[in-house]
Structure formats: C-alpha cells, structure tokens
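Just one protein chain is left out here, and the rest sit where they should.
Let's look at chain A:
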C-alpha cells in the first residue's frame, strides 16, 4: 500500500471530479489531498460494512454493498446508482403475489434450483 499521507488514489483524478461539481474558482491543494484521503477512507468503510453482511463468507459481493446503501440513511445519495438486485425467482414471486393477491396458493416451483432462500418452502 501507498505510504503517502493522502493514500493510494490519484490526486489529479480526484481534483478533476471535484472541479466537475464545484462552482468554486479554485480547488485548494489541501482540499484535494484531503478529499483523496476521504475517498479512500470511504471505500474502506463501505467495504467493511458490506463484508459484515457477508456473514464471514469468502467474498464481498455487490448485493452486500447495495444492502448497506439501502439500510443506512447517510448513503441515501448512492441509492440511485446502487439498486438492490433481485433474482429472477424473486421477481417471479413478486409478480405472482401481485397477480394472485386473493389466492392463498404460494408459488415455489421455480425457487428450488435458484439458490435463493426465500423462506417460503412448503
């Protein structure tokens, strides 16, 4: 890992991103270095929080990160770019619920091989 005080991310790139969202005439050098560090801290924090939801699993997946974003209010600004993904079986189930609202029948034919645990077996 980098030993620079602002971490491993490229300062110039961060500066470019900052310029694109600021009406300020100048981006002070200190502010870009600090933002570079903040971006690294942010990636680490979101990774750790996501991994907590992996329950000690061997990999960090998109769904874990998206779940954190959906749960925590302060990540609201990311919700548009990180929608929660659902499986096709879940989608079908949602459709089923909408279509058969009055019927008590549950559809679990398609769930057996999808690997998702919907909790509604039998």
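We adopt the following convention: contacts are C-beta pairs under 8 Å (C-beta built on N, C-alpha and C of every residue); 3 or more make two chains touch, one makes a residue touch a chain; residues count from 1.
Rule of thumb we're sticking to: contacts and distances are computed from a predicted model.
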{"item": "Complex member absent from the view - protein name from UniProt, among \"Rab family, other\", \"DNA polymerase epsilon subunit 3\", \"M-phase phosphoprotein 6\" or \"Methyltransferase type 11 domain-containing protein\"", "value": "\"DNA polymerase epsilon subunit 3\""}
{"item": "Where the unshown chain meets chain A, residue by residue", "value": "1, 5-10, 13-14, 16-28, 30-31, 33-35, 37-48, 50-51, 54, 57-62, 64-66, 69, 74, 77-78, 81-82"}
